[in-house]
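This is the structure, below, for whatever I ask next.
Of the protein chains in this complex, one is absent; all others appear in place.
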Amino acid sequence: MSTVTDSAEGTDVKAHEDHHGPAKGLMRWVLTTNHKDIGSMYLWFSFAMFLTGGAMAMIIRAELFQPGLQIVEPAFFNQMTTMHGLIMVFGAVMPAFVGLANWMIPMMIGAPDMAMPRMNNWSFWILPFAAVMLISTLFMEGGGPNFGWTFYAPLSTDYGPPSTTFFIFAIHMLGISSIMGAINIIATILNLRAPGMTMMKMPLFVWTWLITAYLLIAVMPVLAGAVTMMLMDIHFGTSFFNAGGGGDPVLFQHIFWFFGHPEVYIMILPSFGIVSAIIPAFARKHLFGYTSMVYATASIAFLSFLVWAHHMFTVGMPLIGELFFMYATMLIAVPTGVKVFNWVTTMFRGSMTFEAPMLFSTAFVVLFTIGGFSGLMLSIAPADFQYHDTYFVVAHFHYVLVPGAIFAIFAATYYWLPKWTGHMYDETLAKVHFWMSFIGMNLTFFPMHFVGLAGMPRRIPDYALQFANFNEISSIGGFLFGTTQFLFLFIIIKCIRGGEKAPAKPWEGAEGLEWSVPSPAPYHTFTTPPDVK
Amino acid sequence: MSDQVDEPQTVERSTRRTVVRSILVACGMFAFGFALVPLYNVFCKVTGLNGKTDPDPYLYKATEAKVDSSRDIKVQFIATKNAGMIWDFSPSTPQVTVHPGEPGLLTFVAKNPTDKRMIGQAIPSVTPFEATNYLHKVECFCFTTQTLEAGEEKVMPLRIIVDQDLPKHIKKLTLSYTLFDVTHMY
Partner (left out) sequence: MQQAKFLSLLAGLAVTGGSRAAWEVNMTEGVTAVSRNIYGLHMTIMTICAVIGLVVFGVMFYSIFKHRKSKGAVPQQFHESTLVEIVWTSIPFLILVLMAIPATKTLVDIYNTDEAEVDIKITGYQWKWQYEYLGEGVSFFSNLSTPTEQIQNVRNKNPNYLLEVDEPLVLPVGKKVRFLVTAADVIHSWWVPALAIKRDAIPGFINEAWTNIDVPGTYRGQCAELCGKNHAYMPIVVEAKSEEEFEQWLQDKKEQASRERELTDKVWSMDELMARGEQVYNKVCAVCHQPNGAGMPPIFPALKGSPMATEANQVGAHVDIVMNGKKGSAMQSFAGQLSEVDIAAVITYERNAWGNNTGEMVTPKEIVEYKKTGVYEEDPARQTMPDNQQASL
């Protein structure tokens, strides 16, 4: 779509000027303000969190392999489910997307770096400290948070372990990191685009991240408010959520889900952007309906503020409230469907090849849509009385998060690894990673639809006998999916260390400014902005 | 070609403007989160949603007392003791039948069986929701905390009136009190 002049030359001139290059050793990473360095740190951090949260999932699936208590006590199991959720949401998915944003957005818009490089550094470095604080709660007296990643009051306020205060601090830190990162992204996209790159010429990954960043600054502060109210209820004698003092536990749910629903869109919108870059590249055909895709993404973001109480259909809301939230939630299916149709139409009459990025993106379209269908079923409030808090919900959100967010992150990694490292990754191994992940994921989560419909509640370490068979299958799938992520780690390290030399543009149909710079991308790119036609 | 001369300054200025606005949005949303607390209460009060009743006594105006004898409304009373609240607590009668506009009077009995003074708070909740704004409490022990000395027993009056405008289809409503131990809050 956009043509480029000058940048390679401009880069060489600048490279001559900082002949001392990036600092050496550990301090390089501590002090760096370079968006590529920071992007890499975010990605490595997120991978470490992915494996940590994954290990907790393995413990969960091991206990659920058979009915009865075999491996862990219920109190510890509750800590595992809680921490698995918190770590995956705040430690794996969100930082991975921020890492991809850091690496790619400046290059995609022809900017030399993010708008605020130093704040960028702080945004990252808060994370390891927050993660250590959060994980260390598992080793404190009374154990870690055990009230679900949704930490409803009064279970979390009046009945939580002593470590709850540290959990709250960790959430604050994670939130501040996200807010600063989002402000940086908005400032970068709005102000640092190369001349000629109008908003409607931006790649969709940039658009989806811009909208995501607005969602972040809108709702992360509300989460901060919710945990602050919790802190006050626990330590300062207030009664926000305590009925005895005139408060209301349901108020907590409203405040939490006002954050929580936009949060899940925060976790998927960047995926939409990634897939919208990869499918056209591998179909060798422009994205169908660019304008429509932008409007659909904006509509989804707007609607996401209006639907929060669909997580609360059984709480005893008045009829008119239930109806409103049911209708608003059903409505989100429209722009989401539009996006799916546009992706399929992009593929149609293209000329496709199926390297790893395309495999993951294709799987995304199919499996995310299945997750969307179960979401539509959940939106029907009376039916939700049978689905709510069962494994049907667990199936739904794992379908939209695993083949949704995670597969998109895998796809993006394979797509951009040549740009980051200068080498092609091992395509055969990557395909193995894909198929094992695909099979493992479906084996784990598809049966959860069945046990949920058959009556199995969520967040239980032990279950009635009729749920045993499908749980066994889920556990086996889980072990398969988990093991194969070590293959992913191997592929990445192998690619960093060597491999077939990658050209500036290894993918025939790829478009975008990032493909106009060499592979690996020089430390500083677009120090002079390119001309975009 | 682009105008390179004062571009860095303009970019810096517009960047700063974006950042300041974003920070204001973030702070505003934090305030909004806290504002949701009173907003929620106002919303519930105005609409009667969530069964939250008025925390203030209903001002009984004699001129409004046109009793609607054509309707019999059953008002049920239930008492729940929250965890750790060991007082005995129960209504003198489980149900009264009143006409809209006609005052109903009953009592709740509370007893502190421990050897320490304790303070309790009764929290009311009404179902169905649409009835909440039509069940008026002229006098209620739930408006204030109740202090009971060790071993003390108290009879607490409750005076209610069902509004004549109660939706026609409602013939029974339930007023529930949950008793909380709030000794540690005072």
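A and B are the chain letters, set down in written order, and residue numbers restart from 1 in every chain.
Simple rule for what comes next: a contact is a pair of C-beta atoms (placed from the backbone, for glycine too) under 8 Å apart; a residue touches a chain by one contact, two chains touch by 3 or more.
Since the structure is predicted, the reported quantities are computational estimates derived from the model, not experimental observations.
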| item | value |
| --- | --- |
| Chains on display which the left-out chain touches in the complete complex | A, B |
| Residue touching the undisplayed chain, where the options are A:Ile87, A:Met230 or A:Ala243 | A:Ala243 |
| Residue among A:Pro128, A:Gly148, A:Gly196 or A:Gly482 that touches the chain left out of view | A:Gly148 |
| From A:Pro128, A:Pro195, A:Gly350 or A:Pro522, residue that would touch the chain that is not displayed | A:Gly350 |
| Residue touching the undisplayed chain, where the options are A:Ala298, A:Val315 or A:Val432 | A:Val315 |
| Residue ranges of chain A at the interface with the undisplayed chain | 65-70, 73-75, 78, 141-142, 146-148, 152, 154-155, 158-159, 243-244, 248-250, 283-292, 314-316, 319, 322-323, 326-327, 330-331, 333-335, 337-338, 340-341, 344-354, 362, 365-366, 369-370, 373, 376-377, 380-383, 385-386, 388-390, 449-450, 453-455, 457-466, 468-470, 472, 476, 509 |
| Contacts of chain B with the absent chain, listed as residue ranges | 50-51, 76, 78, 80-86, 94-95, 113-116, 123, 125-128, 150-151, 169-172, 174, 176, 178, 180, 184 |
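The criterion applied here is as follows: only the chains that are shown with their structure count from here on.
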| item | value |
| --- | --- |
| Centre distance in Å when chain A and chain B are each reduced to the mean of their C-alpha atoms | 39 |
| List of chain A residues in touch with chain B within their complex | 115-116, 179, 182-183, 186-187, 190-192, 195-196, 217-226, 229, 237, 239-240, 242-246, 248, 250-251, 254-255, 258, 316-318, 321, 529, 531 |
| Complex contacts: residues of chain B adjacent to chain A | 1-2, 11, 14-15, 18-19, 22-23, 25-30, 32-34, 36-37, 40, 47, 49-50, 52, 55, 82, 121, 123, 129-130, 178, 180-182, 185 |
